[in-house]
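Showing subunit A:
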Amino acid sequence: MLLTIRGLTKTYPTREGPLAVLRGIDLDLDQGESLALVGESGSGKSTLLHLAAGLDVANAGTILLDGAAIGEMSESQRAAVRRDRIGLIFQQFNLIPSLNAGANIAMQARLAGRNSPDWNAHLARAMGLDGLLDRYPEELSGGQQQRVAIARALAARPALVLADEPTGNLDEANADAVLTLMLDLVATAGAGLLLVTHSQRQAARLNRQMRLVMGQSQA
Partner candidate 1 sequence: MNAARRLFLGGVAGMLAARAGAQGFAGLGTAVEGFALPDAAGRFDFPADHGAHDAFRIEWWYLTASLTGADGAQYGIQWTLFRTALEPGGGEGWDSPTLWMGHAALTTSTAHHVAERLARGGVGQAGVVAVPFQAWIDEWAMTSLAGHAEDALDRINLTARAMDFSYDLILQASGPLVAHGDNGYSVKSRDGHASHYYSQPFYEVAGKIEVPSGPVEVTGQGWLDREWSSQPLSDNQTGWDWLSLMLDDGTRLMGYRMRDTRGDFTAASWIAPDGTVEVLPNGALVMTPLRTARVADRDIPVDWQIDVAARGLSVTITPLNHAAWMATSVPYWEGPVFAVGTHPGRGYLEMTGY
Partner candidate 2 sequence: MIRVVLGTLISHWRRRPLQLVFLLIGLSLATALWSGVQAINAEARAAYADAAGLLGRDRFDRLVGRNAAPINASRFAELRRAGWAVSPVIEGYHTPTGLSLVGIDPLTMPKGAAPIGAGKGPGMAEVLAPAGLLIVNPETAARFNNADLPKLFAMDDLPPMTAIGDIGLVQRLLGRPGTISHLVLDPDAPAGLVPLATVVPELDRVAPAGDGGLARLTDSFHLNLTAFGALAFVVGLFIAHSVIGLVFEQRRSTFRTLRALGVPMTQMVILLLAELLVLALVAGLAGVALGYLVAAALLPDVAGSLRGLYGADVPGSLTLRPGWVLAALALTFGGTLAAAGLALWQAATMPVLAPALPRAWARASSKRLAWQGALGALLLALAAVIALVGSGLPAAFTLLAALLVGAALVLPLLVGGLVQRLGRGRGGPVRQWFWADTAQQVPGLSLALMALLLALASNVGVGTMVASFRQTFTGWLDQRLASELYLTTRSEAEANTILAWVTPRVDAVLPIRSVPATLNGLPGEVYGIADHATYRDNWPLLDAVPDVWDRVAQGEAALVNEQLARRAGLALGDPVALPGGDLPVGGIYSDYGNPQPQALLGLLLFDSRFPDATHLRYGLRIAPDKAAALAQEITARHALPDGGVIAQADIKGYSLDVFERTFAVTDALNVLTLGVAAVALFASLMTLAELRLPQLAPLWALGLTRRRLAGIEFARILVLAMLVLVLAIPLGLALAWALVARLNVAAFGWQLPLALFPADWLWLALTALPAAGLAALWPALRLARMPPAALLRMFANERG
C-alpha cells in the first residue's frame, strides 16, 4: 500500500476553543490509483493533504507512506520525504518568480538529485509549454503557470502526487485541459494521486472519491 491513513485527527486552537478539522479519517491509496477528496469549504480536505505531505503534524492517528510513519519524523526527515517521494501541486501556483519556467520545472528534480532533462522536456511538451520555458512566471498566464507547477511536481517522478485544487484558479475549459494532462501523466508515471477538489465533475474522472463532511469521511 502506497499511502495508509488511520484515525487521523487534527485540531486547531481558535479563540472560541479548539476546532477539530479532521476527526478520525481512514484512507488507503495504492500505487497507480487516484483518489478525489471532495467536500465543502472547511471540511478538512486541504488539511488532510497538508498532513499527508508532512507540512503539518496531526494530533492523533497515523500516516504511513510506503510503510513509514510520517508523524514520527523530524522536520528535516519530512522535508526529505517531500523532496524525494511526493509531488505537490497547489491552488496558488507557487512558482519561484526569479526563475524561468524551465528552471522551475527542474527545481524539485534537482533538489531530489534526479534531474533528467529528457523527462523534463517530455513533460513540458506534454503540458504544451514548448517555447515558454525561457519565460518568467510573471510573463505566463494563470493556466500556463499551473501547467509549469504540475510539470515541476512530476519532474521528480514522485511516488505520490498531492494536488490541492490545482485548477481552482482556472476557467472551466482550461481546468479540464490541465486535469486531463495531469491524469495522463500521473497514470504514465504510475504514481498515486490524491486530489482535492470541490468540483464533482472533476472528481468523477478519478478512480475513487471520498467525501469529507465536518472532518469525517462519508462513503
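Basically, a residue touches a chain if its C-beta (ideal position, glycine included) is under 8 Å from a C-beta of that chain, and two chains touch if they have at least 3 such contacts; residues count from 1.
As a selection rule, all candidates are chains of the complex that A comes from, given by their letters.
Small disclaimer: the values here were computed from a predicted structure and weren't measured.
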Of 1 or 2, which one touches subunit A within the complex? 2
Sort out for me which residues of subunit A touch candidate 2 in the complex. 50, 53, 55-56, 75-76, 79-84, 86, 88, 90, 92, 94-99, 103, 107-108, 110-113, 136, 138, 141-142, 152, 169
